[in-house]
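A protein chain is absent from this complex, but the other protein chains hold their places.
Chains here go by letter, A, B and C, matching the order in which they are written, and residues are numbered from 1 within each.
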Amino acid sequence: MIRIQHEDFDPGAEIARLAADGAGAGGLCLFVGLVRDMAAGQPIAAMTLEHYPAMAERELARIEAEARSRWPLRAVAVIHRYGRLEPGDRIVLVATAADHRGHAFDACRFLIDWLKTRAPFWKKEETPAGEHWVAARTDDDETAAAWDKTRE
Amino acid sequence: MIRIQHEDFDPGAEIARLAADGAGAGGLCLFVGLVRDMAAGQPIAAMTLEHYPAMAERELARIEAEARSRWPLRAVAVIHRYGRLEPGDRIVLVATAADHRGHAFDACRFLIDWLKTRAPFWKKEETPAGEHWVAARTDDDETAAAWDKTRE
Amino acid sequence: MKVLYFAFLRDRTGTGEETVNPPPEVRTVGELVAWLSTRSQGHARAFAEMAAVRAAVNQEYARMDRVLGPDDEVAFFPPVTGGSGR
Partner (left out) sequence: MKVLYFAFLRDRTGTGEETVNPPPEVRTVGELVAWLSTRSQGHARAFAEMAAVRAAVNQEYARMDRVLGPDDEVAFFPPVTGGSGR
């Protein structure tokens, strides 16, 4: 299940849906990413997430399919917000239901790692020094690339 | 935050509390363990979780303290239920709030791995063939022991 | 001295808790196990396979050579199986 939306989401409702969709699973793993109030030592007043809608849909669907091909998952949820968000706001949710907890954890982490380096979203931060586009982090690429190595 | 209770818990409410307690965090990781409907190829009608209350409190507090000593966490939640539970029921919740997602994931997984091999809870399953105490799994011990190796 | 039993040890001993006064030569957890095993057939069966028995003294995991005091709370139980499935 993939959703791209400006509106906030309710993690409790998403867990309930994941448990229902993945009925029979032994474990649910969920990650929620939040807007931080500081970045690179600077206070953040807000950020705006721009995205490429058609490609974001395709990439998130691809990331979900990739996770399902790697681990036996009973349910997957990926939600990414766009637009203007403030510190403490939810940005992204990834969640998995699996029979075994190791699969749920690995797949959940894979989803967020891959999403961060492949899904076409871009953050612009508002700081006291003005607005700027956030630069991609090399270590995110390395984190995501490490998953490639786990694949034969 | 440690809780041991018979009553069910609400994952959505726990995430909200975790986000509030860990205000400023960039990521929340949560795992919920559920009663499965099959074990070792047999259908499970229900299970009963027995526990050693005073020691369970101490061990869960110790596990939380150990996680906090290993990773910079803004909030931790551990809830374990006892008593009779049916397939699909929630058994356990572990959750973490951290500035960085890797810390949230690692600590969350550590909590459930350690809890499974140290917290004094025992499962008795009801199957068509009768009731039996569940045997501990060697691979759980190995999974938990792997965390010992990560500590210098 | 208070002794607690959980899971199959409670089933086999037929009790969840008992207060015992072992003789002074019973100084360690392992010696307590040997002495308790003589109390009943059920106790003997509970401790028949010590690889499947864990001990705690005052709510902390303890080894068989742990020395006991008269006011200690000693618990015996199998390896734990809480958490979720696998």
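In the analysis below, a contact is a pair of C-beta atoms (placed from the backbone, for glycine too) under 8 Å apart; a residue touches a chain by one contact, two chains touch by 3 or more.
Every value quoted in this text rests on a predicted model; they were computed, and no experiment measured them.
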Determine which of the presented chains are touched by the chain that is not presented, and list them.
A, B
Which residue among A:74, A:101 or A:123 touches the omitted chain?
A:123
Sort through A:15, A:76 or A:92 and give me the one touching the missing partner chain.
A:92
So that we can see where the missing chain sits, which residues of chain A does it touch?
32-36, 39, 49-52, 54-55, 58, 80, 91-92, 112, 115-124, 133-137, 139-141
Residues of chain B in contact with the chain not shown
26-27, 99-102
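Please note the rule applied: only the chains that are shown with their structure count from here on.
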Most widely separated chain from chain A, with each centre as the mean of CA atoms
C
By the contact definition above, name the pair with the higher C-beta contact count: A-C or B-C.
B-C
Chain B-chain C separation of Cα centroids, rounded to whole Å:
25
If you average the CA atoms of chain A and of chain C, how many Å lie between those two points?
48
What positions in chain B touch 2 or more of the other chains?
32-34, 36, 112
Residue numbers in chain C touching 2 or more other chains?
84-86
